[in-house]
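Only one structure is covered here, and it is reproduced in the block below.
For this view, one protein chain was removed and the others were kept in their places.
Take a look at chain A:
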Amino acid sequence: MASNGPAPSMKKRESSGSREGDQLIITPLGAGNEVGRSCVFMSYKNKTVLFDCGIHPAYSGMAALPYFDEIDPSTIDVLLVTHFHLDHAASLPYFLEKTTFKGRVFMTHATKAIYRLILSDYVKVSKGSVEDMLYNEQDIIQSMDKIEVIDFHQTLEVNGIRFWCYTAGHVLGAAMFMVDIAGVRVLYTGDYSREEDRHLRAAELPQFSPDVCVIESTYGVQLHQPRVVREKRFTDVIHNTVAQGGRVLIPAFALGRAQELLLILDEYWSAHPELHNIPIYYASPLAKRCMAVYQTYINAMNERVRAQFEVSNPFDFKHISSLKSIENFDDVGPSVVMASPSGLQSGLSRQLFDMWCQDKKNACVIPGYVVEGTLAKTIINEPKDVTLSNGLTVPLNMQVHYISFSAHADYGQTFEFLKDLMPPNIILVHGEANEMGRLKQKLLAQLPDKNTKILTPKNCQTVEMHFNSEKMAKAIGRLAEKIPKEGEHVNGLLVKKGFTYQIIAPEDLHIFTQLSTGNIAQRISVPYEGAFSVIRHRLKQIYESVEPLGDPTESPTALLVHDRVTVKQENTKCVSIQWSTDPISDMVSDSVVTVILNINRGIARVGVMGEGVTEEEMERTAEKVVLALLNSLFGDVKRVAGEEGKMVVSVDGVVATVDSKSGVVECENEGLKQRLRTALRRIKSAVKPIPLQKISPFCYLERKL
């Protein structure tokens, strides 16, 4: 499908021809040139979709929300949430419960199940620290009723917006959404990973190329180490540390990557009996609650895990015990503790960090992406000193390792993905400004299609694109019995449903749609005591065609006026008028009624152009009228002698010939020709307002009625 970039000149040109709402607008309300509070607004043809609804983990309260003020929540048709991470889903209860939003919300089954747990936990954790809570537990429960579920690949349609989702890797239930509005497709990847790991599938490559791809750029131009190497480094660091009597702290978000790391650790411990006396703790009651979800939605995981499920549950860890709080933790010797939050802002991971950071035997393994502004980000650069939560500054002696397991695509994956997908427009979101800039440059240089447009809008910065949306209609039924040739006419009902168009003959309407056509037969009786022939006489003065019905030998008791309206003498006291409803017939019938009423009241007949006029004379009169009117419009109009109805018009030296009978205009000047044609048409419709012809092959009127 052809697409135009957001160049302003395009916009100007289009605005004259196309109607409003044909431009595609994409505005990041969050995650534009930043990581966190993902929220992208899109609108096309007056349909609006919002992708994701997250919070910024580094801020709190209202400041953490995306810029919802920029949009009118009540206009949003569909809200699609890609996965359960806080920066993609945590402002959803606020948006559903505290704004005017009244559209529909969709997420995958697994996402919905975990969403509830993760947000309840979020509310609990942030209770003490924040006064202005965005929402409470009750709001979350209420929001659950409004959220609908969608399965991978399932195609849904809401309000003419078609959408479906693909596996995105990243975490359990993570999805990439493809939205199709009137044939224009937009792919929103959310967070995705093209690498299969222990339990998740890799992100799929959509079957169709989208017109716009909104893609994450978290890792910019960085490249991940191969998975094997990463896992080996991870297990080696841990093995070495505990072997030397140290403690290992792994600050990780409770759900998502943590499960992957636990699978690795559990497996490693199984393979190394010498480690069996060293405990691994997983300090997250939340994760424990979510285990049921992991055990249920195995359909969202990869074949490897599903094969394991057949034997035993791989998420039933043998060497890992859960830890409720720091009070229950018996810190006596080497151990491995995985604790949240991942950024070491507060909570258990921070408490452990404060306890262990001064001992150089200990190690801290940071297993994923860390958000700007958190302590975890600070210690990656290995500063000499750190500030504890109690305000003291102490030397940082513990080893800090950064081994990324976060399932975001790296440059290699992003490049391959975009190369195969070939979207003409790419919008980068979910990445630091610098990384994003570098990614953009590198992609521009390396993508094979040099016309690809890459945009990096900031928050609230609107991107506009234009699509020459082709409207295709399908002619079906008896209208389509013959495929028309160039120049032939097509007329019928144009039926629009969603964004599909059909052209249907009126008789076929009930076959192809649930609509039906109707017909109203009218019969009205008018008191009349005079002779029927008077009516006939009067009508003949007005109408071109007044045909007697019934036996031609007898004097008629019924007349067909203008092929439409039947006037019939019912008895000596009244006549009836019958017709089938349509605007012209209604008008004719009204005039017939008037004529009869006038006769009743004895009003003299209307002025008429004489009786007994021949058709020829009529023609001549008509021609005269045409000539006079053309004269008043164009000035110099002459009749061509000898030829009926032919006239010559000359305007500023340009000459045109007009045949007033057939309506044919010949002229070298196209402008004049068009004007003459229009004029002639209007004159004709003024002279003969009601054409006498069977304009439609379907005459509903039952003459004998």
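Convention: a contact is a pair of C-beta atoms (placed from the backbone, for glycine too) under 8 Å apart; a residue touches a chain by one contact, two chains touch by 3 or more; residues count from 1.
In this text, contacts and distances are computed from a predicted model.
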As a check of understanding, state which of "Exosome component 7", "COMM domain containing 4", "Cleavage and polyadenylation specificity factor subunit 2" or "Integrator complex subunit 11" is the UniProt name of the chain not shown.
"Cleavage and polyadenylation specificity factor subunit 2"
Which residue among A:Gln244, A:Ser270 or A:Ser325 touches the omitted chain?
A:Ser270
Answer key for A:Gly333, A:Pro383, A:Pro484 or A:Gly671 versus the chain not shown reads A:Pro484
Among A:Glu231, A:Glu260, A:Glu435 or A:Glu623, which residue is in contact with the omitted chain in the full complex?
A:Glu231
Of A:Val332, A:Met472 or A:Ala641, which residue touches the hidden chain?
A:Met472
Options A:Thr99, A:Ser209, A:Gln222 or A:Gln308, residue touching the unrepresented chain:
A:Gln308
Looking at A:Ser321, A:Ser516, A:Thr553 or A:Ser632, which makes contact with the chain not pictured?
A:Ser516
What residues on chain A make contact with the chain left out of this view?
17-19, 109, 112-113, 116, 141, 144, 149, 151-156, 164, 198, 207, 228, 231-232, 267, 270-271, 289, 292-293, 295-299, 304, 307-311, 470-478, 480-481, 483-498, 501, 503, 506-507, 509-527, 574, 581-584, 593, 677, 681, 691, 695-696, 698-700
